[in-house]
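Each remark here refers to the structure printed beneath this line.
One protein chain is absent from this view; the other protein chains keep their places.
Right after this comes subunit A.
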């Protein structure tokens, strides 16, 4: 009989754990599922501290803006300000044309790429905010444009791809 023939090993017996082998095999890393891009809740902040604040740094120079973003991130870490996210906005490319001095033709001058990095912080206290602003401004490099504003849903939506089909259908339905 199957039920009478089984030899169950009890925890007190020396045969406890006999037959186990999974601990000998190398650990399997669980399959990484593609994380759905969802908007995290925006903190509005109280009267004594600001909610989600975006520090946006824009420049034509990629290395400079990248290093400045790293510097700001490290500064916030050092000052124990919580950093929600530190991401890059999509690059914008501009073609600059200028009119020749003697002539009516537009000549291509250069193709400029604008890079933007964003460091999102939360819980900045109202007394410390001007100090942080002062420090960031004093170490702002040339050519880097700084913008600090509250985080909104529109800011998040600007990072996503546009879906013209969905919008068309929604317009048709309503």
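Simple rule for what comes next: a contact is a pair of C-beta atoms (placed from the backbone, for glycine too) under 8 Å apart; a residue touches a chain by one contact, two chains touch by 3 or more; residues count from 1.
Just so it is clear, contacts and distances are computed from a predicted model.
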Legend entry - From "Phosphatidylinositol 4-kinase beta", "Large ribosomal subunit protein mL40", "Myotubularin-related protein 9" or "AP complex subunit sigma", the hidden chain's UniProt protein name: "Large ribosomal subunit protein mL40"
Inset, instruction - Could you tell me which of A:11, A:27 or A:161 touches the chain that is not displayed? - result: A:161
Inset, instruction - Identify the residues of subunit A touching the omitted chain, counting contacts across the whole complex. - result: 36-38, 45, 47-50, 53, 59, 62, 79, 88-99, 101, 106, 109, 111, 113, 115, 126-131, 133-135, 137, 139-150, 159-166, 169-170, 172-173
